[in-house]
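The complex appears here minus one protein chain, its other protein chains still in place.
And now, chain A:
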Amino acid sequence: MFLHYLDLSWRSLKRTPLVSFLMVLAIAIGIGITMTSLSVYHMMSMDPIPAKSKQLFMVQLETMDEGEGWWTSDNMPKQLTFQDSENLQLAAQAPKQAAMVKTGFAVHLNNPDFKPLLQPTRATGRDFFSMFNVPFLYGSVWSEEADITGDSLVVIGESLNQQLFGGGNNIGKTLYLDDEMYTIVGIIKTWSLASKFYDLNNGAFRETEQVYIPFAQVRLKELESWGNNNGWKHEDIQTAKDKLNSEILWLQFWVELPDQQSVEQYQAFLNNYIQEQKKVGRFKRDNPRVVIRNVNQWLQYNEVVSEDNKILVGLSFMFLAVCLANILGLLLAKFLRRAPEVGVRRALGASKNQVFAQHLVEVLVLGLLGGVCGILVAQLGLMGIRHSGSGYEALAVMNLKMYLSAPLISMTACVLAGLYPAWLVCRTNPAIYLKSQ
């Protein structure tokens, strides 16, 4: 029966090509525009590490004095001081933890033929790689011992390996970061994230780093931050050592807590830590807060999905509604004009339900056609976004979910628009039309 209805729908569409074309066009444009903004929204808001997003937590400590606010929604600073990052890393109270900061070097081979490359670098603990499921191509991360001693060991990315050595297993070779020699212990595979959730300070959609060194190097080599440095009080900082001992907020700290019990334990540890620091004269608040947020909470807190994008998604769904009102009008006209024919079919024994079902199948076909054409329109829109230089290149794409959503949204919308006309037409009283035939 369904195939028969499909056949009837196809004939009906062919019978009124102009109206059909207009309807498909209206749906295609509506869906196209909606899918364009929805795809970007979807990519922006995608869980960057679905397997572990509920177990990874970013730590925030309320280090500022009483009366000092912050510009975040809950007045909590987004980064940590060096003292706290180092203390928490060394305390090792979570199953896995990683203090981290973005820095950078001129990477070269101490060879005049090779022009140095400026590379953002992440100084972090060895747990970073297992916490964030970073895949290794060759070798592995530095040892636990190196985490503490801060040996000059480095993990590099596949593309830097390509640039430096033309690819291949180069474990054990050396390279220079500025003017110091480092030994390569690991090479990681190209590792891309939907959003760079672990450090959102410098653009949430930047690529992951190609150079990783032990966190202890921050103190040893007095490394500078390539990210934000935020102070809340005036401190006389002249040397790198002053900065390490200051209250300037410039590092991130992540922990992996596999279950509720470890979450509670870790929170208790942090509360305890903050009280102990209070005793040595820091944290001058009555009740300094401790907040930990998992990956998705952290993304939301940092408003990774831009306001503009949310507005666009809303407006494009309203746009889709206009297109549907348009289609509804056309469907009404089209279906009612067919009332005489329906009258005959009803008189010949077709039930109301059958007539209703047949018309719904017809709108479903319309929706499918419109959805598929809508994907084409969306591709045009996304192409435009990719060429706008707005840094959305990697985001303005449709993934499988979006390809499937397009016809689904389209068919749902068309059925909603088609219900009333189909209901009207199936109520046709056969007698009236038989009389006038």
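The rule is simple: a residue touches a chain if its C-beta (ideal position, glycine included) is under 8 Å from a C-beta of that chain, and two chains touch if they have at least 3 such contacts; residues count from 1.
By our rule, contacts and distances are computed from a predicted model.
Student: Leaving aside the chains on screen, match the unshown one to its UniProt name from "Sarcosine oxidase subunit beta", "Carbohydrate ABC transporter membrane protein 1 (CUT1 family)", "Cell division protein FtsX" or "Acetolactate synthase small subunit".
Tutor: "Cell division protein FtsX"
Student: Among A:Ala51, A:Val280 or A:Met318, single out the residue that touches the unshown chain.
Tutor: If we include the chain that is not displayed, A:Met318 is the one touching it.
Student: Would you mind spotting which of A:Asp7, A:Glu144 or A:Asp178 touches the chain that isn't drawn?
Tutor: A:Asp178
Student: Could you tell which one of A:Leu328, A:Val342, A:Val355 or A:Met398 touches the chain left off the display?
Tutor: Missing-chain contact among the listed residues: A:Leu328.
Student: Looking at the whole complex, which of A:Pro50, A:Gly69, A:Pro135 or A:Gly391 touches the chain that is not displayed?
Tutor: A:Gly391
Student: Using the touch definition from the top, which of A:Leu13, A:Ala26, A:Ile248 or A:Ala378 touches the missing chain?
Tutor: That would be A:Ala26, which touches the missing chain.
Student: Footprint of the hidden chain on chain A, which residues?
Tutor: On the chain A side, contact with the omitted chain comes from 19, 22, 26, 29-30, 33, 36-37, 104-106, 116-118, 178-179, 224, 234, 237-239, 306-308, 310-312, 315-316, 318-319, 321-323, 325-326, 328-330, 332-333, 384-385, 388-392, 420.
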